[in-house]
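Of the protein chains in this complex, one is absent; all others appear in place.
Let's turn to chain A:
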Amino acid sequence: MYVYDEHDRQIAAERVAQFRDQTERALAGELAEEEFLPLRLQNGLYVQRLAPMLRICVPYGMLRSDQLRRLARITRDYDKGYAHFTTRTNIQLNWPNLEDVPDILAELAEVEMHANQTSGNCIRNTTTDQFSGVQADEIADPRPYCEIIRQWSTFHPEFAFLPRKFKVAVNASEQTDRAAIQVHDIGLQLVRNDQGELGFRVHVGGGLGRTPMVAPVIREFLPELDLLTYLEAVLRVYNRYGRRDNKFKARIKILVKALTPEGFAEKVEAEWEHIRTSPTRLTPEAIGKFQGYFTEPAYQTLENATDELSKQRFENREFDKWLTYNVGEHKKPGYACVTLTLKKTGTPPGDVTDYQLEQIAELADQFSFGEVRATHEQNVVLADVRQDQLFELWQRMIPLGFATANLNTLTDVICCPGGDFCALANAKSIPVAEAIQRRFDDLDYLYDLGPIDLNISGCMNACGHHHVGNIGVLGVDKKGEEFYQVSLGGDSHHNATIGKILGPSFARDQMPQVIAKLIDVYVEKRTEEETFLDTYRRVGLEPFKERVYA
């Protein structure tokens, strides 16, 4: 994992001092609210419905146990003893005081954390696959590139006031896309060309929100050394020509569409031609240095613990289920990737208490080299667990509420904070998630249904990624009342697809019933092997629509 050197530490300390100064000037009335707004947003600070909300950056989802412990302490000392994992692998505090934020940032800086650019019209936290570095099929570890992008984009002087927010995601596997890169402003797919050289396929102009779009490819192969100069060219074209007259048309996807992907690519290439050999071009040594931070932990030479696990499985059905659903393969024999689900019914998806954060740190230290990864599905991953320790880990996790074996099932809901916390919301989202989780509380039934992405957003901003849920739910406001629009067929993976709206929206108390009807249609129509998405793709929207509006 990346470790700060003296440069990073100095910049982080200077940033804390700067934000302290800005906060003091804001509190003294020297900065008008609209002047302070972008400054505090670029430090992750929103002023929300009930209190300020602070979004702490978790670069590409990686966290160390000392950082988890510090976060736990911060939630106790400055907040109400809990935190929320977001769909962009960041962590939010819901109740800090504005005056305390500089102190919180100072505490974070001590453990090499910050809240830089977690909001505002700037380049946000770069996200990637939560299983980076441990998957057999990845082309290269994406995290060194994510860190390279983090450093390049941090306080970039030219791109601090873009037309709108800007999100980059990197994916490393050709088979799966767990980073949903095609719905990002820039999606980078690691690839090798015919000569075996490493580079990226560059997608630009994807996004959710009011005008959901799947990002077209604007360059098939970008050599790795050219990563930053090319990003700089894309950002410069966007900064100069992106729309600034209408907030809803300001994302880069609108510019790409207006110019056509080909037209946009031409402009980028022309700009890039001027700067591609500038000193911003990466060097093999620099990349090597970043890669040096993401080397393998001290794995032991092990055999797969197949016999032991099958015995444990046989003796314990609950363990068997958990192993099937929440534990994944690892590139090293004898190891496994474990997902801790933060989706226990009755707890808002992604919420953790200070105690739970500390317990995750304990588990990380004992079972996974002291590191964890946050996922965009709002779960936490221990990526390097010995197979012969899985049973013990599982037993430890049960009382902590992390062993709900519902990963990727209907009740592993992605859900934004919604109207309970968020000032922008049209409707609450957490109670909808909970009502659906309560309705579908039979795990065996959930397993029978197979993988289903249910994504819920409280408004068009789509923090809950509703467009790419197999079932998407969007909170809408109808004459001051909260309603929910349902869409079907969204997919955030390699065949990224935006869901289709089912029809008129529903009241909140109808929602569990609506979902149940959709599921019934699937169960009736599916063939042996089909997932919900497969069936939907085969039979289309109509049968679902007929049933729900019958």
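The criterion applied here is as follows: a residue touches a chain if its C-beta (ideal position, glycine included) is under 8 Å from a C-beta of that chain, and two chains touch if they have at least 3 such contacts; residues count from 1.
Rule of thumb we're sticking to: contacts and distances are computed from a predicted model.
Colleague: Pick, from "Putative hemin import ATP-binding protein HrtA", "2-hydroxy-acid oxidase", "Cell division topological specificity factor" or "Oxidoreductase", the protein name that UniProt gives for the chain of this complex that is not shown.
Modeller: "Oxidoreductase"
Colleague: Please pick, from A:47, A:286 or A:435, the residue that touches the omitted chain in the full complex.
Modeller: Of the candidates A:47, A:286 or A:435, A:286 is in touch with the missing chain.
Colleague: Of the residues A:158, A:220 or A:520, which one touches the chain left out of the display?
Modeller: A:158
Colleague: Tell me, which residues in chain A touch the chain that this view leaves out?
Modeller: On the side of chain A, residues 5, 7, 10-11, 14-15, 17-18, 21-22, 25, 30-31, 35, 38-39, 121, 148, 151-163, 228, 236, 239-240, 244, 274, 278-280, 282-283, 285-286, 289-290 touch the unshown chain.
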